[in-house]
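Dropping the structure in here first, questions after.
After this line comes subunit A, so read on.
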Amino acid sequence: MEQQILTLYDWIVKLSSSNLIALIVVITLPLVFLMVYALVAILGELKISAFIQERLGPMRTGPWGIIQPVAEVVKLLQKEDITPDAANKPLFNMAPFLMFTAAYAGFAVIPFSSHFVPAGINLGLFYIFAMGSLAVIGLVMGGWASNNKYSLLGALRSVAQIISYEIPAAIVILTIVVLASSMNLQVINANQGGWFWNWYLFGGPGTAWKLIIIPVTFSMFLLYLVASLAETNRTPFDIPEGESELVAGYHTEYSGMKFAMFFFAEYANMFVVAALISILFFGGWNSPFGDFMNGPIWGVFWFISKSFVFVFVQIWLRWTLPRLRVDQLMGVTWKVMTPIAFICFFAIGLWLMFN
Partner candidate 1 sequence: MQAQEIYEKLKAEFGDAIIEFNAEPFFDPFVLVTTDKLFDICLYLRDTQGLEFDYLSCLGGMDYKENLGVVYHLYSIKLKHTFVIKVTVSKENPFVPTVERIWRTADWHEREAYDMMGIQFEGHHNLIRILCPYDWENFPLRKDYVQPDEYHGMKVPY
Partner candidate 2 sequence: MGLLNKLDDPYYGGGIILGKVEDILNWGRSKSDWYLQFGLACCAIEFMAVNASHFDFMRFGCIPRTSPRQADFIIISGTVTFKMAERIKVLYEQMAEPKYVISMGSCSNCGGPYWEHGYHVLKGVDRIIPVDVYIPGCPPRPEALEEGMIRLQEKINKQAIFNKRKRLAEEEKQELIIDN
């Protein structure tokens, strides 16, 4: 807790002794990471789905098809950029960029390691959550401006869905804030240092009395996992782009690079929520085994691999489950998840009061 938290920015300033270089590097590094991650995730999506379905997946682009995503990016760059005549052009063109910006802005506060965080602001959790909600505006803009009925239906559904699922997610996050008594992601991470039983999934650091709240924190984790699936529009909550009903939902009319932006934004969002899960419940950059393999560089490894596990879980669920209907989806959040989230919040509050 007492350890000095360095931002990536400070670290590079120290290295290069120039503010400008530091600024540029800090801005581009996560972008580079995001690009590499997106390629890996797209390949992962293709290959994992193939594995689940007893297929091979892409095999002819490089060895075992591992550079398939590169080919896809090269292809998408060349595609014609169609703006439909009937579309509201400024909004139509802005939507994918807004969506991508929102997803990318979240990366500003993600702590990759104890010393690497692009911006170590105190309201990190709040900020990341706010940026996640911004994506819905891009979605609505895209859906409405396309002047396509399928897009419009997709956009309407997604607004209802994302806003509703933010409530249980916010309450769960608030509970973690109460437990950690901080909104700084680095502090939350640092709190969970040591062995894995100090993770908030297992009630955070504390005495054996914390065993009482482990069911509560477990259910909080599940709540947040489900809510995060809904926020990123993944199955079983992918009704905004539900292929069998709404053709391609809000991005039906998008082609070429603008579609790629939506595509990237979806994968970026997946990582952001996976990162948030690993920070809030799984100790972020902390090694699970005390001092073993612990440190700033190992932290990057632990953080990314924990996040990738949850990206994998999202992909896994997508290829396993059917999707819910729009009214059932709303029923789940308002009738089940929100009350449970409130109960969790109350239970944690009580526990803290008597502890």
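The candidates came about this way: all candidates are chains of the complex that A comes from, given by their letters.
Just so we're on the same page, contacts are C-beta pairs under 8 Å (C-beta built on N, C-alpha and C of every residue); 3 or more make two chains touch, one makes a residue touch a chain; residues count from 1.
Computed from a prediction, not measured in an experiment: that's the story for all the values here.
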Complex partner of subunit A (touching, any copy) among 1 or 2: 2
Sites on subunit A touched by candidate 2 in the complex: 46, 50, 53-61, 65, 68, 70-82, 243, 247-248, 251-257, 259
